[in-house]
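Quick one: the structure is below, and I'll ask about it shortly.
Complex shown without one protein chain; remaining protein chains in place.
Chain nomenclature is as follows: A, B, C and D, assigned in order of appearance, with residue numbering initiated at 1 for each chain independently.
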Amino acid sequence: MSEPTSTAGTPVPETPTAGTSIPSASTRGKPTRGAFRPLRAALCFGARPLRAALWLAVLAVAVAVPFYLEGFWLQAGLFAMSAAIGAIGINLLTGATGQLSLGHAFFLAVGAYSYVSLSSDLGLPTPLAAVAAVIVAGVSGGLFSPIAGRLKGAYLGIATLALIFVGQHILFNAEPVTGGFNGRPVPPMELFGLVFADTPELVVLNVPFGSLERLWFLGIALLAGAAVFARGVLRGRPGLAMNTIRDHEIAAGVMGVPVARYRAGVFVLSSMYGGLAGVLVALVFQQVVPDYFGMLLSLDYLATIVIGGLGSVAGAVVGAAFVSLLPQLLTRYSDALPLVAEPGSGGVSPAEAARILYGAAVVAVVLFLPGGLVGLATRLGRVRLKELRWAKSAPAPASRR
Amino acid sequence: MDGMTHRRGEPRAHPLRRLRMPMRNQPVGTAGGDGLPELVVSEVTVRFAGLTALDAASFTVAPGSVHALIGPNGAGKSTCFNVLSGVYRATSGSVRFGGAELTSLRPHQVAALGVARTFQNIALPPHLTVRDNLMLGRHRLTRAGFVSAGLRLPSARREAVRHGARVAEIAEFAGVGDALSIPVGLLPYGVQKRVELARALCMEPRLLLLDEPVAGMNGGERREMTALIQSVRESLGISVLLVEHDMGMVMRIADAVTVLDFGRRIAGGPPEEVQRDPEVIRAYLGDFGGPSGERGEA
Amino acid sequence: MSGEAGPGTGGPEIEGAEIEGPQIAAPGAADPKAGGLEIRGLEVRYGPVRALRGVHLAVPRGAVAAVLGANGAGKTTLLRAVSGTLRFHRGAITSGTVAFGGSRLDGVPAAAVVRRGVVQVPEGRRVFARMTVAENLRAGALGVPGRRAAAARERVLELFPVLAERAHQRAGLLSGGEQQMLAIGRALMAGPSLLLLDEPTLGLAPLMAARIADTVRQINAQGTSVLLVEQNAAMALALAERAYVLEVGEVTLSGPAAELAASDEVRRRYLGIGAPETDRPVGTDPGPGHERHERTRLARWTA
Amino acid sequence: MAVFLELLVNGISVGAVYALIALGFVVIFKATEVVNFTHASLLLAGGYVIARLHPLIGFWAALAAGIAAAALVGALVEFLILRRAHVGSRGVLAIVTIGVDILLTTELTRRIGTEVLALGDPWGDRVLRLGPVTVAETRVVALAVAATLIVAFLLAFKFTGWGVAMRAAAEDAETAALMGVRLGRVSLSAWAVAGALAAVAAMFLCVFPTPGLDRGTAAAAMKAFPAAILGGLDSTTGALAGGLIVGVTETLMSGYQSELAFLGRGIGDAAPFLVMIVILLLRPSGLFGTKEPARV
Partner (left out) sequence: GSGKATGGGGGGDAGAANVDGVKTGPGVTATTITVSALTDLTGPYASFGKSQTQAQQLYFDQVNAGGGVCGRKYELVVRDHGYDTQKAVAAYTEIAPKSAAIVQFIGSPMITALKQRIDGDKLLTIPMAWATTLLGSRAIQVTGTTYDVDMINAVEFLTKEKGIKSGDKIGHLYFEGDYGESSLNGSKYAADKLGLQIVEQKIKATDQDMSAQVAAFKAAGVKAVLVSVGPRQTASLVGVSLAKGMDVPFVGSNSAYAPQLLATPAGPALLKDFYYVSAGTPVSAQNPGMQKLVADYQAKYPGETLDSGVPTGWSAAMIVDEAMKKACEAKDLTREGVLNAHRSQSNFGGDFGTPMNFTFFDKPASRSSYVLKPDKAALGGAVVFREAEVSELAKDYPVPVG
């Protein structure tokens, strides 16, 4: 090969150890040739038999779960799936495009309530109502686009807080649609004659299939679809444009990316993810209440993507599993855990323990695991010589700007 | 500032007629052929609060030529680029490129017309690989949106493959073919500059704007870059507008030069002529600017 | 050799103030050479990447030394090692010493290095974009007594009149060259005893580049030592007494600047003079075996 | 009219407290460019110390202790966490502060438990009568303190070396270090100052007309978000303006909520956010905020 410039100026790397400051090749979910960890590589779509086998295994486990785990676990899993869908959406926005949003709970609310209202009030068939609800969430994200397209970073983040507060106001006041403070019961989804509810009773392989067991499969399908779609977006033309907007807005514009339109577009897309997460969570709850869609939910999403790993789909999923399962695990096993106090004994309660662990996890991940939980996996299997050959001669990314 | 007057000399002197270097290896009918339009900058003024960065500046870039824009620091060269690429809005005046009036367009609309640029300070997302950076250059030529990319429609895949091949071709041409899968931030400065140029080329531009392409490079790299730009012009026959302080390089490759000072055009014409212009020497070159100047060879 | 003194022997740390300016170099130092910069056996790594190794370099007090080298040779790294800013780039001195005025600088934090009178103009301008020009200059003079700062400012504004005109403009909006002037002016505000210049003429018009050269001469005449990294080798060699050529992190050539300027090697590689290929028309084949890239023609794109 | 005046004056008086909270945000943002979600827990920490100590050492000493304690907590957060977080984007740092806030708030609310803690301030429930209008004395003091502090910070940021150093460090740490700025101390001092401000704000937040400090107190810090951003995240003047706007909007909207019934009940809470949206549409960097200089 003929390297064009300054062959003189490239010191030879000696120790092929990890830990070069390759900032985050993972932010783009796209493997740089060679540098890849086995697991994730195996999870990529491709023809390699190993990958196919791994996917099959994942699928088998997912299918088997409802036959073995009790309702509590299924429900926890479903919450995690919903959180994962929402987190993927916010990762598209915050991780990939660099736009902060503290208002995502609002779009969950829009999705959940639209589903309820469209199916109960307008009598739409439930699958159609679900699709329409996602679209409504997108439209409401679009209505916010004058803000979402113009503001950046912290300003956008705080501006989106308005969505939470105004959203709550609407949820409480628009009673005919939202049911006010009581919320509304959620009609169960009915797909090809299968009702996602406890009745009519259904027994599969000697296991009673209630609403949670049935929803489990719906959740898996929705999450898989959402993840695959997001990966496609991130690795495709829009993903590049989004990353460039994040890193260098003006350059993006000059390269032909309509920046404001793209910002608004990503916002719409991520609100649709929020909407979908909302529909799923409504189906699990069986009743929508305004209370749930508050600020804390939004903050959880941000913590989720940081813990999991910014900008990647896998990060969102892993983070969501962590953040939404942790408190439930602690509460569930509160009796068995040593740190957890008897009611009223003044010690740390399970809920508090969960919050402390969760706050600490955010801090710890940022301090010790740049790239999040997913980044940790990445680093374990990184570094090939070719990378290093180039890494050696890199000026610090910022130094000429 | 003392009163700068508009210089004599033909402001619209057509540079093509004075080409020092005939475009030898040029495919038939590139230069000025197939309707490559002129870029006509006329009377463009840009004011910022209390400051006139461009003051009724006018010049024309002939189709297929390399036109250099030079002038002291703060003369308004980059501002001019920013107006041409839609980053700044001109206070008054017009910029016509073919049938289009650029001053009323947003950056992405200008890009859509085939105007590509590089930046005085490298503007590459450092975490993206070279390939991704170049693919971004294809943005205006590709169509895949959220839906088709998300669903991985066959059209999007085909598009990615086709344009990926062209990206590889351009990367090879620009000498960054081996770096395609490396995050840009890890590359040496000189290579980054090439990537920027390659990215601009990936837009399949009709007009290429280069802002100080050889700044911060040593003699060897300057030569490389200059040759690359030459080669671009020869292969593609596109117009190039160039800002550069390296007079050696300007002398070598420019067909025509426009000199700005305090936002005004103080001279223009063929390089040798401009170089001898006392006004230009006074305002810009000083005693060091001659062809035998220190930077010398490009 | 004085450079071997422990890190603790530096000037007394003045506690309490947030920012301290450089202290005026003790005038009565016995040996005029002892006040200079001494780099011995320096090795610097960025993680696994070794960017410098075994570098010996000296800038005697009151002298100008130039460092030449290709992109990525380690010039900036060298300056970072002196100014204590390696850690911002996850780099570290892994062996060797850097001493100035007889006391060690390696391991000393950047702010403390400044307090010893060593001031660097960073590569790539790095002005404080959101602050005004005047505030940028102030930032350069943090800790310098008001009177001295005023005098320094006067000198800087005289040198770069445009900075006076733009005193209240935000620095981020200046043109590239104006930002470069500001960056240099800001460093001069501190009245350093050793000035580290990293490509000071980057993006400057020829006239202004000449002006910078004059300035370097001038401040050097007033007693400031200068370590100059510059792509414009001709200018650097004209200014410097001594020059060093860095290649792949090692000093491959060093000596009196005039001697270096006369050497074939330097003339060809850094001055671009006398090299056979400079005379051939650009774009033609440079011949085999050369480092130049084999460039194919680019076909036009047909949609 | 009297009602309007009463509401207006009340709004301004509440706004003064919001302004104080917002000022803390602004100081951190200006000095580090981080949106500091930890502010709520700093508030709680300051208030908690004052509340616990005043029966033992008297109000003024307790206030001093509270300020010192909150400053210490702020400094510790900086020293132990933010300084060590090597992340590329400030957005991520903001999310880190969310994590820290969760940690601190959980522990503090656990300590506060179910109590409502009085702060033992000297103003009590005295009110000032201005013609037909009454306003709590505490709030008058708050307004004076807020105005003083804001002017002080305005001057400090503009004219002291500390201010210049802080802004330089915020923008480009490495270059600031090359100017002799001791980065560690500067950001440490910013966080300490923000902590101290939080304690002062907490004091005013927990005295009459509110009953005292309890676990819900931190929620009030939310109001400071629209306040800070309305005025411009990096503007001390903006903090004052934003605080007052939020206070007045909220108070007027609540006061007139029966007249504004068509907007739904309880519009007072959402109103500041609506105003914020409108202002951001017109001025994306807030009323007094500086626009990011964008040039290439």
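By definition in this document, a residue touches a chain if its C-beta (ideal position, glycine included) is under 8 Å from a C-beta of that chain, and two chains touch if they have at least 3 such contacts.
Because the structure is predicted, anything quoted here is derived from the model rather than measured.
Undergrad: With touch defined as in the header, list the contact partners of the absent chain among those displayed.
TA: Across the whole assembly, the hidden chain touches A, D.
Undergrad: If I consider the whole complex, including the chain that's not displayed, which of A:229, A:292 or A:358 touches that chain?
TA: Touching the chain that is not displayed is residue A:292.
Undergrad: Could I get the residues of chain A that touch the absent chain, sorted low to high?
TA: Contacting residues on chain A, toward the hidden partner: 67-73, 75-76, 79, 172, 180-183, 185, 198, 203, 206-208, 210, 212, 284-287, 289-292, 296, 327-328, 331-332, 334, 343-344, 349-352.
Undergrad: With the missing chain put back, which residues of chain D would touch it? List them for me.
TA: Answer for chain D: residues 2-3, 6-7, 10-11, 13-14, 109-110, 113-118, 124-127, 134, 136, 205, 207-212, 214-217, 219-220, 222, 250-252, 254-258, 265-266, 268-269 touch the chain left out.
Definition applied: only the chains that are shown with their structure count from here on.
Undergrad: With contacts counted as defined, which of the two, B-D or B-C, has more C-beta pairs across the interface?
TA: B-C
Undergrad: I'd like the most central chain, judged by C-alpha centroids against the all-protein C-alpha centroid.
TA: A
Undergrad: With centres defined by CA atoms only, which chain is the most remote from chain A?
TA: Most remote chain from chain A, centroid-wise, comes out as C.
Undergrad: Counting only Cα atoms for the centres, state how far chain C is from chain D in Å.
TA: It comes to 43 Å between the two C-alpha centres.
Undergrad: What's the distance between the Cα centroids of chain A and chain C, rounded to whole Å?
TA: Centre-to-centre distance between chain A and chain C: 47 Å.
Undergrad: On chain A, where are the residues touching two or more other chains?
TA: Residues 3-6, 9-10, 23-24, 250-251, 391, 393, 395-396, 400-401 of chain A touch two or more partner chains.
Undergrad: Of all residues in chain D, which are in touch with two or more distinct other chains?
TA: 292, 294-296 - these are the residues of chain D that touch more than one other chain.
Undergrad: Over in the complex, which chain B residues touch chain D? Could you list them?
TA: Result: residues 78, 82, 87, 119-121, 123 of chain B touch chain D.
Undergrad: Can you list the chain C residues touching chain B in their complex?
TA: Chain C reaches chain B through residues 70-72, 124, 162, 169, 173-178, 180-181, 199, 202-210, 231-235, 238, 269-273, 275, 277-278, 281-283, 291-293, 295-301, 303.
Undergrad: Show me the residue ranges of chain B that touch chain A in the complex, using the header's touch definition.
TA: Against chain A, the touching part of chain B is residues 85-87, 106-108, 110-112, 116-117, 119, 121-129, 132, 135-140, 142-146, 148-152, 156, 159-160, 175-176, 178-192, 194, 199, 203, 216, 220-221, 224.
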